[in-house]
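Quick one: the structure is below, and I'll ask about it shortly.
A single protein chain has been omitted from the complex, and every remaining protein chain is retained in its original position.
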Amino acid sequence: MVTYIIRRILMGILVLILVSLVVFFALRLLPGDPALIYVSGQSGGQGVTEERLQEVRKEFGLDKPIPVQYWNWVKGVVTGDLGTSIRYQQDVGKLFAQRFPVTLILGFFSVIVSTILGIFFGLVAAIRRGGWIDTLVTFLSYIGLTIPVFLLAFVLIYVLGFKLHWLPIVGWTPPWKDFGMSVKQSIMPVICLATIPLAVTARQMRSSVLEVNNMDYIRTAWSKGLRERVIVTRHILKNSLIPVVTMVGIGVGIIFGGAVIEETIFGIAGVGQLLATSVFARDYVVIQGGALVIATIIVVVNIIVDISYGGLDPRIRYE
Amino acid sequence: MSDQTTCGVPAGEEMLRVKDLETQFRVDEGVVRAVNGVSYSLREREIIGIVGESGCGKSVSQLSIMQLLQRPGKIVGGEVWFEGQNLLEYGPKSAEMRAIRGGKISMIFQEPMTSLNPVLTIGRQLTESLELHLGMNKKEARARATQLLDLVGIPSPASRLDDYPHQFSGGMRQRVMIAIGVACQPKMVIADEPTTALDCTTQAQLLELMLSTIDACKGSLVLVTHNLGVVARYSQRIYIMYAGKIVEQGLCRDIFYRPRHPYTVGLLKSVPRLDEVRGHRLVPIVGTPPNLIDLPPTCAFYPRCSERTERCLTEPWPDLTAADGEGHLVRCYNPAERTGE
Partner (left out) sequence: MSEVFVMDAPETVAAPRVSEWKRFLKILFQRKLVVFGVFVLLCLVLVAIFAPLIAQYDPYKNDMAHSLQSPSSQHWLGTDNLGRDVFSRLVYGARTALEVGFGTVAFAAILGVILGLLAGFLGGWTNAIIMRAMDTLMAFPMIVLALLLVAVLGAGIQNVIIALGVATVPGYTRLMCGTTLSVRENEYILAQRAIGAKSLRTMVRHVLPNAIQPVIVLVTTMLGNVILAEASLSFLGIGIKPPGAAWGSMASAGFRDLGTHPLLSFAPALAIMLVVFAFNMVGDGLRDALDPKLRGKL
């Protein structure tokens, strides 16, 4: 188990190094002079002179060889220095510090909701295979997989906001400032974020339970005279969760992707909205930092997921 | 060699009577009549053998008795009388049926590698039936589980309770399966090809072990197998199944020395026998078992039969009729007269 964890963590570190290379070279090797983008972004297209460009290049170390630039950049990233935003003229780390908590809180609840409900619905559908619940869950999961996040948001806003006036349409308040308001403002965003991973998890869980249900050891369990509830909770659930745990890692990715849209629609000042508006402004420093941080979170979540496999599956634990 | 010792006339009260059991599987291609009117009985402390090629319905008939069929399998007719009660009147998930399963009738399956839950400890898989049927608490169940593992010959049983199935070898796992099977001292054990997946020496050891443990708890055994050698050695009565029907039944010695059905004759010729003259050639049965979808009403063995007549094609499959010998019945228009060489 220890060697398994160590191997998994080393693999994760390797992927993280590669992620940083992708993020770095995406901006350095592709057409477009970062200094030019910086200068023109700063001054609104005016004052772009060769001297100014040289100045900026020197300031940001752009005149050094690429490997040195990469090394300096990594050194900065590790110490929390993600550079200065072109648009906000502010430390990117500080920008993220304000906005990541918002995204993470909403994302966390979305992961919880989608995982728990997905496992539950998938399980029930599989156990009552062919019944109306199964048909309903299967159909809804198809919808969930294909509905654009913004369509879901439109429906929610139109019905719950404009027609019924139940929930506020824009903005988000942290729970420590106004708990009631925060809950109200979180409902629609969390539904938007959780729907796709919920559908993915439910589908995976359903097919996983159906597969486990056909195993010889489930027949053995029935032959012991156990109650159906015991068979499901003790014998089926743990076995079928093993492939579903992977979905948590995938779900986190989907949720970060969805946050870009969801935060833009609901006017929530999180990382997703920051990234969307930064692309508009071609504020590549922010995008670079955002992509790096998000990919890091996803890699770390996947490591945790893989390690928690060991907790579910003794065959891995003892390898 | 074992004529006197194991093929004796059975004693004891009748405890199980299966009457006209019919089980079908509805699939896209049609209806598979896996069990097609099977009747048999079992007495206390008796060992019977149900023999046939794979796919003849022998396993399905046993799963039907336990009501453990997976969809699309369905019992469509018949009765299963056990202790004065027709078990088929109980629903598959009813409390009554659950009390029977594992408590009074238990099953030992053929695949030791896949029949144990990979994520539960051996101890848990043993104690759960003990807690359920015998009302033991955790501590008692654990102590009993240790005894059981010891009984089936697993070294240092107490420490192995917390191990997982993948830490056991195939033979060891089958020992665990036997321990689970006899855990609650059932009146009846159904062993479905209990040793097929194992190598020869382990097979013999485990069969002996199984019989002695079942004997120790005064239970009866239904031995389901394709291996006539195994039943010859241990069982008192034998049922031969073909294409969902019993084609011949009788005492062990009648089946072995006076087989009447051409299929039984063929089966006997295809297994090596220690009491045969040396140089006797083994003769396989030609052809393959029939597809159980849309069987003709006539004898299903016809295409492979050496004794077939006109009548076999024109008239439906005959009923079981008496042959010489106690309870010796055969389902054939043209039974072999005497095939003992």
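Lettered A and B in written order, each chain numbered from 1.
By definition in this document, a contact is a pair of C-beta atoms (placed from the backbone, for glycine too) under 8 Å apart; a residue touches a chain by one contact, two chains touch by 3 or more.
These numbers were taken from a predicted model, which means no experiment stands behind them.
Contact with the undisplayed chain is limited, among A:L136, A:L151 or A:V183, to A:L151.
Only one residue from A:V23, A:I191 or A:V248 touches the chain missing from this view: A:V23.
Listed for subunit A, the residues touching the missing chain in the whole complex are 14-15, 18-19, 21-23, 26-27, 30-32, 142-143, 145-151, 154-155, 157-158, 162, 207, 211, 253-254, 256-258, 260-261, 264-265, 275-276, 278-280, 282-284, 287-288, 290-291, 294-295, 298-299, 302.
Going forward, only the chains that are shown with their structure count from here on.
Of all residues in subunit B, those touching subunit A in their complex are 66, 68, 70-71, 93, 97-103, 106-107, 109, 111, 114-120, 128-129, 132-133, 164, 166-167, 177, 180. Put simply, subunit A touches subunit B in their complex at residues 129, 214-217, 219-228, 230, 234-235, 238-239, 242, 312-315, 318.
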